[in-house]
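Missing here: one protein chain of the complex. Every other protein chain is in place.
Our next item is chain A:
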Amino acid sequence: MEAQTLYEKLWSSHVVHQEADGTALIYIDRHLVHEVTSPQAFEGLKLAGRKPWRVSSIVATADHNTPTDHWEQGIQDPVSRQQVETLDNNIREVGALAYFPFKNERQGIVHVIGPENGATLPGMTVVCGDSHTSTHGAFACLAHGIGTSEVEHVMATQCLIQKRSKTMLVRVDGKLGKGVTAKDVALAIIGRIGTAGGTGYAIEFGGEVMRSLSMEGRMTVCNMAIEAGARMGFVAVDQVTIDYLKGRPFSPRGDDWERAVAYWRTLHSDEGARFDQVVVLRGEDIQPQVTWGTSPEMVVPVGATVPDPAKESDPVRREGMERALHYMGLTPNLPVTSIKIDKVFIGSCTNSRIEDLRQAAVIARGRRKADNVRQVLVVPGSGLVKRQAEQEGLDKIFVAAGFEWREPGCSMCLAMNADRLEPGERCASTSNRNFEGRQGAGGRTHLVSPAMAAAAAIAGHFADVRDIL
């Protein structure tokens, strides 16, 4: 048999039906649902008189609109509250394998709770009305974001209509230096291939660096595949994957576990499998990264200066750089470490897991935020992450450093709740998008790792975390 890529194995094991032109019906194993992109789908289903095909595929939570403080007061914004209550009602009516509503101890960001509950398993197709569904690819899943029409389509048919993607291998060889994390790997990859570099591709992340990362780190890299233009990114199964999943609430048990593990161990690209494109980075070359503009590809190492549009020959790109610098309130050739910040956000489906919080806590321990930094939000990805962090005493380290320890949710990654930047405010953020207005109208976002965010909070400006460690 011809050597297959992991993508080809995952794809072919889910084809229900295929037309001559390659259009296929793909079976969906896991459907993650949140309050923002699902109400119109539930309504469409009801209006058409259709029943959900398999409710036991659904795992749901409320995360985008939920507040991260004063939970005893409920959701103050009536429009947000209505959206969350609409999900409560829809799940009550339709059912689900699991629902973690607002205030539930296992509530959290949908891309954090799926894996930590063992609801994301290797070999699955995983979809959600959310572009960061690529996160689940860390478990060798075919996982990607879909629109609301497709949410309805999956509910009604348990399938999606798709064509095969092209395949790209992004191999990160060698080793990462001290203070360089999965987030820096993700940003360095985007800096290399650009925000449209992965369009039309399914990306497999491989190489010694990927193998050396924990599941949390792999999730961070796969999470940002979409920022490189690829709907999905994934990593092959190895012992790290299997160890992570053992004993989770929805992980298989007993004989099923043995059977599952035997299958999961086949979920890797075969020796000699051919990819449509291969990109290679060296771990030793990756420095802590900081974005300077309004697209994740506008990124430089912390020791660099803000790029100069005058050196860009393409006029559309040059104008884009000028517009970004104007929006960000920056001038060309400024050292990145001289950029002062107003706020810090540590959280999001990219960087809100226990390992991320530990990395930030190492920097914050025994230090205090700079006076010019107005607010440092630390938002755990889920109730379980929060509890774990508190058991380790991380919350106390953060509070002693002048950081705010919050309740779980998406929070200031997209600012649908009350956590947001004011116009002109500059933020060191561990989230995934530095688009104009993403963290609040007029807000200025710089994407960094949790350790770099904590370092910026302490210094009051961007600082090389390697000088602090």
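Basically, a residue touches a chain if its C-beta (ideal position, glycine included) is under 8 Å from a C-beta of that chain, and two chains touch if they have at least 3 such contacts; residues count from 1.
Going forward, contacts and distances are computed from a predicted model.
**Student:** Not counting the visible chains, the remaining one has a UniProt entry; which protein name from "3-isopropylmalate dehydratase small subunit", "ABC transporter ATP-binding protein", "ABC transmembrane type-1 domain-containing protein" or "Transport permease protein" does it give?
**Tutor:** "3-isopropylmalate dehydratase small subunit"
**Student:** Pick out which of A:Pro252, A:Pro309 or A:Gly460 touches the chain that's been left out of the picture.
**Tutor:** Candidates A:Pro252, A:Pro309 or A:Gly460; residue touching the omitted chain: A:Pro252.
**Student:** In the complete assembly, which of A:Glu8, A:Glu116 or A:Glu152 touches the absent chain?
**Tutor:** Of the listed residues, the one touching the omitted chain is A:Glu152.
**Student:** Using the definition of touch stated at the top, determine which of A:Cys222, A:Leu357, A:Leu414 or A:Ile458 touches the missing chain.
**Tutor:** A:Leu414
**Student:** Can you work out which residue in A:Thr61, A:Gln83, A:Thr167 or A:Thr241 touches the chain that's missing from view?
**Tutor:** A:Gln83
**Student:** Just the residue numbers, please: which parts of chain A touch the chain that's not shown?
**Tutor:** 16-17, 19, 21, 23, 25, 27, 29-30, 36-37, 39-40, 43, 48, 50, 53-54, 56, 64-65, 77, 79-80, 82-83, 86, 97, 121, 123-124, 129-131, 133, 144-150, 152-153, 156-159, 161, 163, 195-196, 199-200, 226, 229-231, 250, 252, 256-257, 259-260, 263, 295, 316-317, 319-320, 323, 414-416, 423, 433, 435-438, 441
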